[in-house]
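Moving on, here comes chain A:
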Amino acid sequence: MSAPILVIDGLSAVSQRDGTPILRRVSLTLHRGETRGLVGESGAGKSTIGKAILHILPSAVRVTAGQILFEDRDLLTMPSAPLRRLIGERIALIPQDPMTALNPGRRIEAQLTDGLRLIRGASARTARARALSLLEEVHIREPERVLRAYPHELSGGMRQRVLIAAAFALEPALIIADEPTTALDVTVQKQILRLLRNMQNAHGTAVLFVTHDLGVVAQVCDSVTLLFGGKVIEEGPVAQVLEAPRHAYARALLDACPRSDHPELGLRPIPAELIARLRREVATP
Partner candidate 1 sequence: MVEGALTQRTDVSATRRRWDWIGVCVADPKVAVGGGFILCLCLVALAAPLIAPHDPLEQDIMLGLTPPPGFAGAEPGHWLGTDDLGRDVLSRVLYGSRVALTVAFAASALAAVIGSTLGLAAGWRRGWVDAAISRLVEIWMAFPPVLLSILLVAVVGPGVGSVIAAIAIIDWTRFCRVVRAETMNQASADYVTAARAVGFAPGRILMREIFPNVAPVLIALISLEMGIAVIVEAILSFVGLSVSSDTPTWGGMIAEGRQALHEGWWILAAPLTLLLLTVLAFNLLGEGLRRALDPVMRR
Partner candidate 2 sequence: MTDDLLRADELKIVFDTPRGLFKRKGAGVQALRGVSVRVGRGETIGIVGESGSGKTTLGRALLRLADVSSGRIVFDGRDITGLGERDMRPLRRRMQLIFQDPMASLNPRHTIRRIVTEPMLFHRVAADPADAQRRARAIFERFSLPLACLARFPHELSGGQRQRVGIARAALLAPDFVLADEIVSGLDVSTQAQALNLLKELSRDLGLAMAFISHDLSVVRAVCDRVYVLRQGLVVEEGRCDAVFESPKHPYTRALLDAIPSPRIDPGWLQRDQGD
C-alpha cells in the first residue's frame, strides 16, 4: 500500500464549557484513494474529527493532545496562513445539508469558481470553462443553464452534485464527507454515493466518510472506524468489522439496524447494561 495521506494520532478534545472529553485519544490512518467510514451514534464525536482536520471546530471545543499529520505536515502546529492555503487547496468538505451549503443569494457559477479564482488565481474565463467541465463530470444536464441558476432553482440531488463538483474543483487529496446523503431520498442517495465513488476512483482522492448509517458504510467504504463517547471502539477493513465484529457494541449496533432484506435479523434494541458498561469503559483511561 502507498504511504498514508492522513495520520491522526492520539487526538483528544474537550468541551471548554464543562471540560467533558469529546474525543479520547483517537488514532486513524487514511491512504491515497481509500474511503474510511467514521461511524457512531449521536455524541460519538465522529464529526468533531472532520472539523478538527479542517480547523473549523466550534470555539467551545478545544484540542488537548495529539497530532493530525496530513501529507507529513502536522495541521495542529502549522502557522495559520500556510495552513489555510494547504486546507483550501488539498482538503475539501462535502457538508450534510445541500439546502444550506449553497449561498441562496449567489449564482452557482460564482460559488463553483470561488476556489479556482481565490487559490489558483484563475481568470474568469478559465474558471468558467473548468466549472462547465466539472458539472459535466457530475452528470448535470444543461450545465450552462445551471451555472446561471440560483440554488433554489435546483433539486436537492442537483445541489449535492454541484457540491461534489465544487469539492473536486481543485483536485484535493482528501475529501471529508460529513453525512453527505442523510438529507436525501434513498434513490437519490444511491446516485450520489455512486457518483462520489466514481469521481474518487478517477481522481485517486481519499475520503473520510462521516455517517451514522452502517448500510452506507458496508456499500461504499473500504475501512471503518467505530466510535462511542469519543473513543475508537473498533476499526479495520469493512469486511472484518461488519462481518466478524470483535466488540460487543459493534455487534449490538448491527443487530439494532432495521433490515429490509432480513427483517427477522434487525431491530433488536441495544441492551442498557451494554451501554452502561461502555460508558464506564470509555471513561477509564
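Quick note on selection: all candidates are chains of the complex that A comes from, given by their letters.
What we mean here is this: contacts are C-beta pairs under 8 Å (C-beta built on N, C-alpha and C of every residue); 3 or more make two chains touch, one makes a residue touch a chain; residues count from 1.
Not measured: the values here are computed from a predicted model.
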{"item": "Candidate touching chain A in this complex, from 1 or 2", "value": "2"}
{"item": "In the complex with candidate 2, residue positions of chain A that touch it", "value": "41-42, 156, 185-190, 193-194, 197, 212-220, 238-239, 242-243, 252-254, 256-261, 263, 266-270, 275"}
